[in-house]
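The complex appears here without one of its protein chains, the remainder shown in place.
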Amino acid sequence: MKKRNLTFYLFIIPVLLWLMLLIVFPHVDLFLSSFQFENDDGVTVLSFNNYLSFFEDSIYWLTFLRTALYSISITVLAFVVTFPVAFYLTKVVSRKYSSFFVLLLLIPIWVGELVTIYGWMILLSDYGVINSFLIYLGIIDTPIVMLYTDFSMIIGLLYMSMLFMIIPVMSALDSLDDSLIEAASDLGASKWTIATKIVVPHAMPGIASGGIMVFMLIIGDYVAPNILGGKSSLWFTEQIYNFFLTTINWSQGAAFGFLLLMLSSAIIWGVLKLTGQKLERVGS
Amino acid sequence: MIRSLPNSKFYKIGYRIYISLFYIFLTIPLVTICVLAFNDSNFIALPWEGFSLDWFFSDTTERLGLFADEDLLISIWTSIETGLFVAFLSTLVGTFAALLFEEEKFRFKGLLYFLALAPLVIPGVILGISILLSSTSAGIYIEDNFGIYIESLGPSFWLVVFGQFSFCATYVMLLVGARLKKFDRTLEEAALSLRASRLESIWYVTIPFLRPAIIGAFVVAFLISFSNFNTTIFLIGSDLTLPVDLYTRIRFSLTPVLNAVSLMIITFITIAAVINIFVNRKK
Partner (left out) sequence: MDHILEVKDLSKYFVGFTAVQSIDFFVEEGGFFSILGPSGCGKTTLLRMISGFEEESEGDIIIRGESMKGIPPEKRPVNIVFQNLALFPMMNVEENVAFGLKRQKISKTEIVTRVKEMLDRVGLNGFEKKNVTELSGGQRQRVAIARSLVLKPSILLLDEPLGALDRKLREHMKIELKLLQKEIGTTFIYITHDQSEALVMSDKVAVMNKGRFEQIDTPKNLYKNPKTSFVAGFVGESNPFEITSYENGVLTTSHGWKLTKPNLDYTPLKLFIRPEAFILNPTEDLEGIDVVEMKVKTILFDGANTKISAIITQSNDEVLISLPQNAQFEDLKEGDMVKVGIHQDDLKCYKD
């Protein structure tokens, strides 16, 4: 090996500090804390109690399952809703306007989740814009309850995450040569065939990265379920949040956090394996 | 199907309607907020009671407008400060990381790179609680063994900065790294051949090439920091950042000042986005 020059150390020391102090050490500590349990004598001991209580109390593991299933379903929904848009913006609309349309996509992302979720709260509340509008039109007499339901929670989660699906899918579609679609059409393929046999397979890497981003954002979200979801719309992050900030039982919260991390890692790993993607591509 | 292929009228119109509905869905929450920010009402939603700038300028206890609400202004300032520190730190370390992973060879590079990418797939909540746990443990350890109490290791301004930095650096690394992949390494060799040291060659040749990406990454890191809630909520001390302040107000004291401050954010972001487009067009 060549002798290392100073520059190498200049680069690697801050990077190591970042990764060790802020990524590795905290997660090791999270793992260790999850086994700490205060027994009846008030002494902290190592135990599986934090994990056992997860399985003993059905509200916990039911919420866990619910969160997982909802996250997967909303991720699929995000794909279904945004794919035609991504295709439209890359292949259909004239290039003159496409940058304007893409700009519109970016604004909600940068404005931030809190503001957009708040916007949905105004829209969906009993005296909100949608109900007022419907009453004004005479379609309904009394407001439909939309806020604080699973419906409003799904809308919120979908809204704040779907744009992270569009962007990678668009960049994947950008590299699809138009002549492939023209050729398929020339050979007599129907639109449906072209979409399922050519467009979607080509966009698969983008769909996978987008899917992972969206899934991760939804499963780890707190704002949308908490602000838009009702009392019955429990989300697993809310339980973690409660252990940390309300009932102050950190090791129990750590155990739940670790379970969430395992769940999301397992699903992401599975998707990466299934689609043959590399983690590296997810960020790009 | 695409620009060059003929389509049935039905298909074309159907597609356009779908896209329009999508954009309505996309913009309606933001438009609603912007309009209601000028509503002369004490409630956040409808009915429309007439135009008013009260929620920006009024200074009464009943209607405390944005520019009179000191707490809100402080939390905006805290967010700006946090964002600047986070952007600076993550741009620095993220750029180092990009240079390290693109240009250097060393043992365990693959493992280290994997760790650097990990924040992409760790939910923000998890990052928040694990950093909270570990910094608190570190604080207790230091206090027990050295008798020094470090306030910043508990929930505080600096803990928020480091917490947000932990994942912003990854985004910077990816953005700068993408540009670095297009860099012609012989330029660096040319600089070395012209008697520049390794550091000089990076400073005078590589960094100027990366400059647009570095500036972009700085802005991205600032914006991510400015709007972050999921990680921040666990690390925050007494100085609330704007998203945490907004959250608390949404939960406990809903007033239309939220519309006003949201309008300001939306306006700011829109202007920034438009500037960005014009700058890119020029190139």
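For clarity, chains are labelled A and B in written order, and residue numbers in each chain start from 1.
Everything that follows uses one rule, which is that contacts are C-beta pairs under 8 Å (C-beta built on N, C-alpha and C of every residue); 3 or more make two chains touch, one makes a residue touch a chain.
All figures in this text were calculated on a predicted structure; none of them were measured in a lab.
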Touch with the omitted chain, as defined above, among B:T60, B:T186 or B:S253: B:T186
Contact residue for the chain not shown (choose from B:V93, B:V125, B:V205 or B:L242): B:V205
Residue of B:S20, B:S197 or B:T267 in touch with the missing chain, whole complex considered: B:S197
Chain B residues touching the omitted chain (full complex): 184, 186-187, 189-198, 200-201, 204-205, 208-209
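The rule is simple: only the chains that are shown with their structure count from here on.
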Centre distance in Å when chain A and chain B are each reduced to the mean of their C-alpha atoms: 16
Residue ranges of chain B touching chain A (in the complex, touch as defined): 1-5, 11, 15, 18-19, 22-23, 25-30, 32-33, 36, 43-47, 92-93, 96-97, 99-100, 104, 106, 112-127, 129-135, 137, 162-163, 165-166, 169-171, 174, 178, 198-199, 202, 223, 226-230, 233-234, 243, 246-247, 250-251, 258-259, 262, 265-266, 269-270, 272-274, 277
Chain B partner contacts - residues on chain A that touch it in the complex: 5-8, 10-12, 14-16, 18-19, 22-30, 33, 81-82, 84-85, 88, 91-92, 94, 99, 101, 103-108, 110-116, 118-123, 125, 127-129, 132, 159, 178, 181-182, 185, 191, 194, 212-213, 216-217, 219-223, 227, 237, 240-241, 244-245, 250, 253-254, 257, 260-261, 264-265, 268, 279-280, 282-284
